[in-house]
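What follows is a single structure, written as structure tokens, with notes after it.
The complex appears here without one of its protein chains, the remainder shown in place.
Here is chain A:
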Amino acid sequence: MSTPTQETTTPPPPKAQNSLTQGTLPRWTWAAMLAGSVAVAAALAAALGAAFGAESFLMPLWVVLVPVIYLPAMLILQWVRINKRKAIDGFWKNLVYLAFLIALLPLVSVIWSVVSVGLPGLLAPGFLASDMSGITGRIDQETMETGGDVLGGIRHAIIGSLVITLAATVISVPIGLLTSIYLVEYSRGSWLSRAITFFVDVMTGIPSIVAGLFAAAATAWFISTASSLGLMAARPYTMGLTAAIALSVLMIPVVVRTTEEMLRVVPNELREASYALGVRKWRTILKVVIPTAISGIASGVTLSIARVIGETAPILVTAGFVVNANWNLVSGWMATLPVYIYRQFQNPIAPAATEPSEQRAWAAALVLIIIVMLLNLAARIIAQVFAPKKTGR
């Protein structure tokens, strides 16, 4: 084997002036520019504050002035030193970052304020393990005066939230899942499926208080009818189950919509592959379509739970409010976290000493946020675990 002889050519030396270059700015330009903008904005804000004598105005003015100075400054600098296209590109990029920061602001500030205000209450001894029975205005008053730990807790509200939400999930998931299976697999675009889709969309927009009133009215009607027929004794309609029905009215459309999307993205080829093996349609749906879509379905269900666990109004009109734990869904009132928060703020235990109630409310809000975050995390983990395996080579 003779290798072809390579001509040893040395690459030409780089030209002194590369005709492809354009103006550039060092990488740290934006940081320097930002620091400059911050400084200039501070000076400007201080000057304006001094001129108008508005000291409290200073800080927000400063924050607003930073982008007002930074954006045009970067635009002009890049326009002059590089070119128009780069400058406009950079300008829009900075606007997008700014919009992102503004959008993040409420979220961060909510989490920050709830954590900072709620943490002391959460760390108070027995907050998660005790309920509010026996906590009177007198006790709160004493706590205020002596500076001791705030007594009372949210055990009953956590129990109520979990039991009611679980019951709502048990009601909504089968209904929602079967509805979406009908829509995707059986309806073939009939008028019935179009009607269902339309009404599900309408249901998505139902105000939650209306769902609560509906559930209350429906349960009351059911109980009065059943008792007049002698099937059961008359009893109050306010109970956990009524609240669960109200929440399921809000959950069903979410479950239908998410599962419908998930079932639709299952490739038709898999259904046909199953049919071609002589597998019946219901078995194909049960063993091929749903397992393929299960990760999306599970995370959709989890997100719909997160959506309803924070509802206040429908719980208030259906399950009422109590101070002690009640595990029984079909008898007695139940408290949930959002209602607990609302009550602690609105009707403090000791009208003259509201601080213990407020501390409990903030701590309960923190617990609620933690539960919702855990649910979102669970949704992601579920989606990951159930997702069809792609690798394995």
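The rule is short, and it goes like this: a residue touches a chain if its C-beta (ideal position, glycine included) is under 8 Å from a C-beta of that chain, and two chains touch if they have at least 3 such contacts; residues count from 1.
Here is the rule we go by: contacts and distances are computed from a predicted model.
Choosing from "Phosphate import ATP-binding protein PstB", "Peptidoglycan-associated lipoprotein", "4-hydroxy-2-oxovalerate aldolase" or "Benzoyl-CoA-dihydrodiol lyase", the protein name stored in UniProt for the chain missing from the display reads "Phosphate import ATP-binding protein PstB".
One of A:T258, A:T284 or A:S299 touches the chain omitted from the figure, and that residue is A:T284. For the chain left out of this panel, the touching residue among A:L270, A:L303 or A:V323 is A:L270. When the omitted chain is restored, the residue from A:T292, A:T318, A:T336 or A:S357 that touches it is A:T292. Residues 188-189, 267, 269-280, 283-284, 287-288, 291-292, 388-393 are the ones on chain A that touch the missing chain.
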